[in-house]
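To keep things clear, I will list the structure first and then write my remarks on it.
Complex shown without one protein chain; remaining protein chains in place.
Chain lettering (A and B) follows the sequence in which the chains are written, and residue indices restart at 1 in each chain.
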Amino acid sequence: MSLVELITALLMGIGVFFVIVSSIGLVRLPDLYTRVHAAGKAGTLGIIGVLLGVGSYYITSVPIVIKMMAMISFFFLTAPVATHMIDRAAFLTGVKPMEGTSPNELQGRYDYRTRRLQ
Amino acid sequence: MSLFQLTMTALMALLSLSLGVTFWRLLRGPSIPDRAVAFDMIMIHLVGLIAMFVVQFRQPILIDAVIVVSVLGFLGTVALARYIEDGRN
Partner (left out) sequence: MLGLNLLLALAWVMVNGSYHLADWIVGFVFSFLVLRLSWSTFSKEPFSVRAYFRFWSRNPLRALWRWLGFIGFGFVEIVKANITVARTVLSPKMDLRPGIVAIPLDLKSDEGITTLANLITLTPGTVSLDVSSDRKTLYIHAFEVRDPEELRRATKEAYERRVMELLL
């Protein structure tokens, strides 16, 4: 195994580990709002690790490295947005948080008809 | 088969296993937003698998497929969230 291959395997291993963590979290965690934590954070870092692995494997080819950088910034910008949209849609459709969500300061703040938030 | 290719194959197998775990949430999920989260994760798995395929079989042309799938995954999640919001009650 050459050095490039070693670095690639290492980065991809880290990435795959975090993707697996997020999918285990998706199954084990008790309610939607905590599952979104797992999917939004661990999924993002995991996919970034895999893409960094691809970039380091083709380190001599400038267009591929640039494409990977663009992909990584794309994931940084869009993964949180997708997370917010799902969370907001869930709260508006009345998905209940788990038992023991102690301060729930969003409860009763929505005007469901006009979809405005105080 | 070199050690590197063996490692890549093992990682791809692990990722496929994790994809199966995510499918369980897609099938079971008590509410539609749960399924939306599972869909988002499935798209992430798909991007990862194609990216590892690129390295394993030295097919850099497939990097464009990685870009397309990731954009489609984001747009699909956003569209699904808008649909859930508008379709309530």
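Heads up, the rule we're going with is that a contact is a pair of C-beta atoms (placed from the backbone, for glycine too) under 8 Å apart; a residue touches a chain by one contact, two chains touch by 3 or more.
All values derive from a computational prediction rather than experimental measurement.
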### Query
Can you list the shown chains that the absent chain is in touch with?
A
### Task
Pick out the residues on subunit A that sit against the missing chain.
17-18, 21-22, 24-25, 28-31, 33-34, 36-38, 40-42, 44-45, 63, 66-67, 70, 76-77, 79-81, 83-84, 87-88, 91, 97-98, 100-107, 109, 116-118
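As a convention for this text, only the chains that are shown with their structure count from here on.
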### Query
Just curious, how far off is subunit B from subunit A if you go by their C-alpha centres, in Å?
11
#### Entry: Footprint of subunit A on subunit B - complex, ascending
2-4, 7-8, 11, 14-15, 17-19, 21-22, 24-25, 31-34, 36-38, 40-41, 44-45, 47-48, 51-52, 54-55, 60, 63, 66-67, 70-71, 74, 77-78, 80-82, 84-85, 88
#### Entry: subunit B-facing residues of subunit A, complex
1, 5, 8-9, 12-13, 15-16, 19-20, 22-24, 26-27, 32, 35-36, 39, 43, 46-47, 50-51, 53-54, 57-58, 61, 64, 67-68, 71, 74-75, 78, 81-82, 85-90, 92-95, 115
